[in-house]
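Have a look at this one before I ask anything.
All protein chains but one are shown at their positions in the complex.
In order of appearance the chains are A and B, and numbering begins at 1 in each one.
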Amino acid sequence: MIYREAGQFKTTYADDASMLPLREDRWFIWGLLAVAFIGVPLLANDYWIGAILTPFLIYSLASIGLNIITGVAGQLNLGAAAFMAVGAFSAYNFQLRIPELPLIINFLFSGFIAAGVGVIFGLPSLRIKGLYLAVTSLAAQFLFEWLFTNVEWFYNYVSSGSVTPAPMDVFGIAIDTPISKYLLTLSIVAVLTLVARNLLRSRIGRQWRAIHDMEVSAEVIGIKMAQTKLLAFAVSSFFLGVAGALYGFTYLGSIEAAAFDLHQSFIILFMIIIGGMGSLVGSFIGAAFILLFPIFMSQVMHATLSGVVDQGMLGNLELLIFGALIIFFLIVEPAGLARLWQVVKNKLRMWPFPH
Amino acid sequence: MSDGSMRMSAIEELNRADTNAEAMDAVDSKGCLAGQTKVIGDVLMSADDISLSFGGVKALTNISINVREHEILGIIGPNGAGKSSMLNVLNGIYHPQEGVISFRGEKRRQMKAHQAARQGIARTFQNIALFKGMSVLDNIMTGRDLFMKAGFWSQALYWGKGQRDEIEHREKVEAVINFLELQSIRKTPVGRLPYGMQKLVELGRALAAEPSLLLLDEPMAGMNVEEKEDMCRYILDVNDEFGTTIVLIEHDMGVVMDICDRVAVLDYGKKIGDGLPEEISSNQAVIDAYLGVAH
Partner (left out) sequence: MDFFLEVLIAGLLSGVMYSLVALGFVLIFKASGVFNFAQGTMVLFAALAFVSLLESGINFWISMLLTFGIMVLLGLAIERVVLRPLINQSPITLLMVTIGLSFFLEGLAQALFGNQVHALDLGISDDPIFLADYWENAPDILISSFDIFAALTAGLLVAVLALFFNKTKHGRALRAVSDDPAAAQSVGIPLQHVTALVWAVAGFVALVAGLLWGSRLGVQFALSVIALKALPVLIIGGFTSITGAIVGGLLIGASEKLAELYVGEWFGIGGIENWFPYVLALVFLLFRPNGLFGESRINRV
């Protein structure tokens, strides 16, 4: 009975509609933010920050983006990584050719470019439905992979095709340590998560869910298909674009087309399936799961079967287990780990009583 | 929709009146409050000479139907007669190959679905078309979509108009929820509700749009006697209090005779009768259609 709503009455609709109506939830989120902003930089080591937490945040952001278009609005996008690539290469080129542009503005603009591209590739969705839409996203995926590999202008004619962004700074503070990169990423992701939450609980979120469930109904209510769909593509691609820019700037430290291939698109798709489609919390859970699982697995393998299983085999096992997990989740719990989290929360509401 | 706000406060009035026992007694068999006779206005919507076919199947053949303001028009007929198709044509979901549709005097070759919505036409579907993933509250809120004007940014930041929209329209939606007595299930995902409740939620979603014309496709299908009586009461209340014009497809003859002002009969995509309920029930062609006499 630690975690319950009893005794917390809402007397106005404003209160009821607030983001975190439960006191316990508010504490949890504030606590989480405190840990993230203050605790981690103080306590965690560089490896954890740079190799685990930073990519976790970036992949969560990408998952939120994909969730908006595929989880909430129901338009299948198999080419998420392509939009990340657009964001990454835009950011790189902005920095290269307009060095005075402040970093945050750079990322914003890159997001907008990705959004624009998203709208263009979203146009076919006005005519094409469901499965066929997958083709559009695959077209985007392969087209951009090819574009950023073969059109040398994008990577400044560097022969390897891989470029390094220039040193970053925000308001004069240099961003060159894992901690500073982490904090930058964290701030951007926190703000954008808030925006996503607001959108999803407003009219736009309802419109997106409406077109997912039942297009005919949505039209009958007066929802404009075209605008709603294209807006979903735009917002989702914006998120993916910013995630891509962050991926290249604050995590990898380099930008190349190969980092944004079809495999990457599938990984993000897996994140939202395992995390729970359409769930904001699920985006984070799914990203954490997929990032941490291989690490966990290799530790276990090391501890139990060291020597028997080599690196290559580990890779295969990973594929095998991911595939199996996808199948498992889609059959058993399509709402993903987010649903499991809700079940846990429900148990907490009642604890120590069983029901 | 200038009398919209009047309608909403009228719903609130009605909620208060409901609890008033005398008000209940004063309702006569047509649901009208005692002392008031209903005034039926001019033709609100008409569909003339409509023909609709799918592939080789002709669903509607040269049908002309109209409905007058404030009336309750019943559409009846055997299965497959084209009743739902007729409604879909009025609503803009199907586009007829021939014919003219006019609403409030404006003539069109076909209605577009979102145009219909914007002009104040709302409807429910035979096979419930609710958004299964959303709660009752959210579903009915979608009905308010046309009234919500906040831009993208104020929604993204949830301030100003974005926030105010949510609150203001929540109030309107709560009025509808009260009216239909759905308070206890407002946060439940609709997929979990029993069939009868889902039909009520669908009605709520249509009502939230403050329509001037309400198209109901078998709103009482699958309901037990009590649920039917409730639904009848709601329909009559809506028609009486706000003057909403209602077109109703229904199979239960008792209901049709009781609440409809006028009845149109369809069979094999053609209209075979149109008039007062008493006239229709004694019309030989109608009786033949229902009994399956060869023709």
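Keep in mind that, in the parts below, a contact is a pair of C-beta atoms (placed from the backbone, for glycine too) under 8 Å apart; a residue touches a chain by one contact, two chains touch by 3 or more.
Given the structure is predicted, the values throughout are model-derived calculations rather than measurements.
Only one residue in the set A:20, A:35 or A:135 touches the chain that does not appear here, and it is A:135. In the complete assembly, the contact with the undisplayed chain comes from A:319, out of A:20, A:191, A:226 or A:319.
Touch with the chain omitted from the figure is made, among A:18, A:149 or A:298, by A:149.
Hidden from this view is one chain, which touches chain A at 74, 76, 124, 127-132, 134-136, 138-139, 142-143, 145-146, 149-151, 216, 262, 266, 269-270, 273, 312-313, 316-327, 330-331, 334.
Here, only the chains that are shown with their structure count from here on.
Put simply, the C-alpha centre of chain A and that of chain B have 42 angstrom between them. Chain contact summary for the complex, chain A toward chain B: residues 12-14, 16-17, 19, 195, 198-199, 201-204, 206-207, 209-210, 212-214, 216-225, 231, 278. By the touch criterion given at the top, residues 91-93, 113-114, 116-118, 122-123, 125, 129-134, 138, 141-143, 145-146, 148, 150, 152, 155-158, 162-163, 165-167, 170-171, 174, 205, 209 of chain B touch chain A in their complex.
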